[in-house]
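The complex is shown incomplete by one protein chain, all other protein chains being positioned as in the whole.
The letters A, B and C name the chains in turn, as written, and every chain counts its residues from 1.
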Amino acid sequence: MTVTADTPQQIAADEPTASRRFLDRVLKLRALAVLAVLLVMLAATQIYNSEFLSQQGVKDLLLNATILVLVAVGQAMVVITRNVDLSVGSVLGISAFAAGTYLHGGGNPLLAVLIAVGLGVLFGLLNGLLVSLGQVPALVVTLGTLYIIRGIDSIWVGSRQITANDLPASFVDFGHDGLSVIPYLALLTLAVLVAAGYYLRSYRGGRDLYALGSSPEAARLAGVPVRKRILTAYVVCGALAGLAGALYLARFGNVDSGTGNGYELTVVSAVVVGGVAFTGGSGTVYGAALGALLLTSINSVLPSIGVSSVWVLAIDGVLLLLAIAVDRIVALRVAGVLRKRAAQMRSAHHA
Amino acid sequence: GGTTKNSSKDSGGGAKATASADPNAATKKGLTVAFLPKQVNNPYFTIADGGGKQALDALGSSYKEVGTSSGTDTAGQVSYVNTLTQQQVDAIAVSAQDPGALCTSLNQARKNGIKVVTYDSDTKPECRDLFVSQASSEDLGRTEVQLLAEQIGYKGEIAILSAAQTATNQNTWIDFMKDELKDPKYKDVKLVKVAYGNDDAQQSFQQTQGLLQQYPNLKGIISPTTVGIKAAAQYLAGSKYKGKVKLTGLGTPNDMRAYVKNGTVDAFELWDPAKLGSLASYAAVALASGQISGAEGQSFKAGDMGSYTIGKDGVVVLGKPTVFTKDNIDQFKF
Amino acid sequence: MPETTKAPAPLARLGGAVRWDTAVGALLVVLLICSFSFVENFGNALNVSFLIGNTLPIALIALPMTMLVVSGEIDLSVGSTAGLSGAVMGALWNGGMAIETIIPICLLLGALCGLVNGLLVTRLGLPSLAVTIGTLAAYRGIAQIVLGADSVTDFPQQYLDFGAGRIDGTFIPYAAIPFAVLLLIAVLVLHATPVGRSLFAVGASEEAARFAGVRVRRLKLAMFVTTGLISSLTGVFWALHYASARYDNATGLELSVIAGVLLGGIDFDGGKGTLGGAIAGVFLLGAGQNVMSLLNVSAQSQIVVTGVLLVISVLAPRIGRQVSQARARRRSADKAPAALAAS
């Protein structure tokens, strides 16, 4: 899957100091590229349809993104360790329903959120234990738990559903109110995002996640507590999926046994578009969040410029391909430029 | 040469309903009727199938329900038909995910002596004995336009938020809606767009947002699907459009209660799903007892719902839908 | 990776004796025997033909998917490719084209879909997971554009009969015969030709394979094209088998294929597994579902069973290995009390 010969890093290694700065810029550019695509898309839509970035429009954009961003942040942490959690959709569904059941006919909204998070932690723990203790492929295990949790959910929920009518008004309002255009849900998500980003960047635990994703064998030899770290990543991922479940409940006011079905593919796309490599060890949660924002924005943009929904799916897919392909082409070009520069510098040095 | 569409007109080939029926035959007891809804765990079908079970209990026959947990798993539905054929049930009541895909296996079942009733969503007529329709498509289509037009004062732009683009019943209703709009009294009402939310809460949500952004002057939305209307209502309730943009369509009272009460929605309609299921049971038992064969003009008794007559193409219509408003919604608990 | 350095030789040998793919095959046989004897209606020809017919689409795609996964790549767009070729088949049929022309066109289209995947992966060096998530949406979307809300059902009867019928007097669906041929070809290619060897090498270490003269990109491209081709074949079969061409045919098929292949012991890191195991895994899931339906197990419980099977499929060999490791350690500790005393 990797093109060993032409990665930008390798070339950059040739001429430390000069290329170093260049590399820095390029790496930052990576996240910037997704951001740029996003901004251009939003701006173009706004030009086409002036309602798009109205107060309501901005609020909607942010609200649409929150749930996916939360789950994508958790997923990114797991993917960075060279694992994956496919069960997030199922966890989201079951914890949303659990919170809803508790709130049904009155209950403390805060406690409901805690219940959802708690359930998420529980499933995260289950996944984490299976993956880290069993040392088995995460893809299989979490595909298994995806089915198991979904099955348990539908057996438990049956045909029941939670509707807005069953929920306290304060909770439902929390789902769409905010500080002027910024919804509370978005603020909460932002806080989680920054916390996760800071932890990954500036704590030993966070750096360990990158290390063990980069090379599990080396991590073991370096004395990194591999199992503990993987467990942590899964627990965080589960907790965030649970939290997302609670927010889903508040946002949509409606949960049944199908909630969150198929969500894993969306989450994985967001993470991939955001530049988190499935081979582990690289990428950031900010990238993943941007990827999520891009994906949900596409789904807001297309209806609001009146693209027939017949076309939406195809355009979605093509845009996703474009996003990753452009990113890759830019990276390859930069690598080429760097190599030539190194050559020039060397011949200058030689002369 | 080759085989083209035109060269093979005589396709299909299911057992056509024969007219040999004895209206006075005794109602058999101890039959097994299997319900195969589009999707198990779907509240709507749970109510409908519940109605079917009650009727079967009353008739002294037994009920079972099987089905897929996804509403678009046609292959799954086919294999359930096959399983039921293997288990030799007496009749199958099925809500088809696809009008054609079930044909082979349903005809296979009928060859094995199993009666097939479709309800809620039909297959091609030659693949079943009877279709129990929730309401005439014409009624549904026209009344929804009437409901909305009234709410917006017969003036302004409207849009439709449907389910999947392939949903057969939705499309029939939408055709009738368009037809209704041709009436001169709707000359100021303009249908600007049909959007598809694929019966997914989130997609329906975003489609509603898109409609409102694309048509800032939108006055009303018709959503002839229970998932769509719920999602649209939830979005409107939390946005600045609440109360300003009217919403109607098909929804269940339980889903919509909160939005009717908080003023997001004035009125919407639906038939009683339990009665639909119940009628399907009566029809299935009547078929299995030999009282009817599915031919036009035959009639059968459906307990306290009275007697029903089979119409053209083997269709039995349940009746007119109920309109729910603030005033009557609390009387309905489904 | 840690396993390879830790797994000692005799255990590897022991692991070799009870390899997971063999175990899955055995499990399948046991399940079939039990079902024949104890489950009413299971054993009759009609049911068996249903079972095979319904599992065939998954098994078909599992053939190239196994090879692709062995080479370290994955294709999630198979269901959409199948759906797209079904949709195109429906649209062309509606347009009055002869079915004998339509089917080759659909197959070509499938190969093209695979080619697009393959080029994006091999030329641009993009991860196949990401690429095929993208084309999963794109191909399905195109199918929707092509056929829209239509559902085409009036294919010629002799073709529908081929898709759904079985050889008179037996339980064997007509379609099982071409499948058997393809299976044989696939087994030979993967396990007895240089191409297969190269696939394993590429999956286990792409760089080492390249240094050994394997034309990695070409090989992968060919695998993607084959996967697309077989997916479209499946799409055509699907439309005939269910007598219905719709844009959403075969939705979610990729997950069933992957579940089966995983259950059959194919390692998604590449470089490991056997086709026999993968096909056994696919049929184990198919037969399991058939039996559970006959036993009136609800769809929800079936999902749980599938999940549990998957988890066990990876945990069981692992636990087995650990148990035998512990036993080996105890044995060698017993053998050497003298050495301990000496220290």
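The criterion applied here is as follows: a contact is a pair of C-beta atoms (placed from the backbone, for glycine too) under 8 Å apart; a residue touches a chain by one contact, two chains touch by 3 or more.
Note that in this section contacts and distances are computed from a predicted model.
**Student:** Which of the following is the UniProt-recorded protein name of the chain this complex doesn't show: "Fumarate reductase flavoprotein subunit", "Monosaccharide ABC transporter ATP-binding protein, CUT2 family", "K+/H+ antiporter subunit F" or "Dihydroorotate dehydrogenase"?
**Tutor:** Missing chain, per its UniProt entry: "Monosaccharide ABC transporter ATP-binding protein, CUT2 family".
**Student:** Could you tell me which of the visible chains the hidden chain touches?
**Tutor:** Per the touch rule above, the missing chain touches A, C.
**Student:** With the missing chain put back, one of A:A211, A:V255, A:L295 or A:I324 would touch it. Which one?
**Tutor:** Only one of A:A211, A:V255, A:L295 or A:I324 touches the chain omitted from view, namely A:A211.
**Student:** Touch as defined at the start, partner being the missing chain; which of C:E40, C:E100, C:D161 or C:E207 qualifies?
**Tutor:** Going through C:E40, C:E100, C:D161 or C:E207 one by one, C:E207 is the residue touching the chain not shown.
**Student:** Tell me which of A:L111, A:L133 or A:L221 is the one touching the absent chain.
**Tutor:** Candidates A:L111, A:L133 or A:L221; residue touching the omitted chain: A:L221.
**Student:** For chain C, which positions touch the chain that isn't shown here?
**Tutor:** Residues touching the hidden chain, for chain C, are 4-5, 8-13, 188, 192-194, 197-198, 200-201, 204-205, 207-215, 271-272, 328-329, 332-333, 336, 339-340, 342-343.
**Student:** For chain A, which residues lie in contact with the unshown chain of the complex?
**Tutor:** 5, 7, 9-14, 16-17, 20, 201-204, 207-208, 210-211, 213-215, 217-225, 280-282, 338-343, 346-347, 349-350
In the analysis below, only the chains that are shown with their structure count from here on.
**Student:** Determine which of the two chain pairs, A-C or A-B, is joined by the larger number of C-beta pairs in contact.
**Tutor:** A-C
**Student:** So the centre of each chain is just the mean of its C-alpha atoms; given that, what is the distance between chain A and chain B in Å?
**Tutor:** The mean C-alpha positions of chain A and chain B differ by 38 Å.
**Student:** Distance between chain A and chain C based on Cα centroids, please, to the nearest Å.
**Tutor:** 28
**Student:** Among all residues of chain C, which ones touch two or more of the remaining chains?
**Tutor:** Each of 144, 148, 252, 298-300, 303 in chain C touches at least two other chains.
**Student:** Which positions in chain A touch two or more other chains at once?
**Tutor:** 154, 310
**Student:** How about chain A: which of its residues touch chain C in the complex?
**Tutor:** On the chain A side, the touching residues are 1-4, 6, 130, 134-137, 139-141, 143-152, 154-155, 216-217, 220, 262, 265, 268-269, 272-273, 277-279, 310-318, 320-321, 324-325, 328-329, 332.
**Student:** Would you tell me which residues of chain C are touching chain B in their complex?
**Tutor:** Residues of chain C touching chain B: 40-42, 44, 46-47, 50, 54, 57, 93-94, 96-101, 144, 148-160, 164, 238, 242-244, 246-252, 289-290, 293-294, 296, 298-300, 303.
**Student:** Please give the residue numbers of chain B that touch chain A in the complex, ascending.
**Tutor:** Touching chain A from chain B are residues 40-43, 45-46, 69-70, 165, 193, 195-197, 201-203, 205-207, 209-214, 216, 230-231, 234, 237-241, 254-255, 257-259, 261.
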